[in-house]
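Notes for the one structure printed next.
Complex shown without one protein chain; remaining protein chains in place.
Right after this comes subunit A.
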Amino acid sequence: MESLYAITTGVLSACGLYLTLRGRTFPVVVGLTLLSYAVNLFLFSMGGLTTHGAAIIDGPRDYADPLPQALVLTAIVIGFAMTAFAVILAMRARGDMGNDHVDGRKHEEGEETRR
């Protein structure tokens, strides 16, 4: 299970990183979303992976670390809010700039608009 989990997290963050480095805002937002999924998975696993364990200390063995679960909940909420904000910002940028490049301009007309 560990290796499957690690591979999933790794693939998600690799895809997220690749998309974040793209030049248009939509792939960047999708990339950030994937990156935050990868981070949430990673956080969830940081106390070690357990199955069939209750999230309370219930005797000396067989319990899941409750702290990562609380943390991942916080991280999910924050990540979700951030994604919503990034989407709105990307739409505003598209509307105000007239294109969806992260630099706010197309490359061919770069020379004229550059200050």
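What we mean here is this: a residue touches a chain if its C-beta (ideal position, glycine included) is under 8 Å from a C-beta of that chain, and two chains touch if they have at least 3 such contacts; residues count from 1.
As a working rule, contacts and distances are computed from a predicted model.
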Candidate names "Na(+) H(+) antiporter subunit D", "RNA polymerase sigma factor SigI", "Iron complex transport system ATP-binding protein" or "Probable chemoreceptor glutamine deamidase CheD"; UniProt protein name, chain not shown: "Na(+) H(+) antiporter subunit D"
Tell me, which residues in subunit A touch the chain that this view leaves out? 16, 20, 25, 28, 32, 35-36, 38-39, 42-43, 46-48, 67-68, 71, 74-75, 78, 81-82, 85-86, 89-90, 92-93, 96-97, 102-104
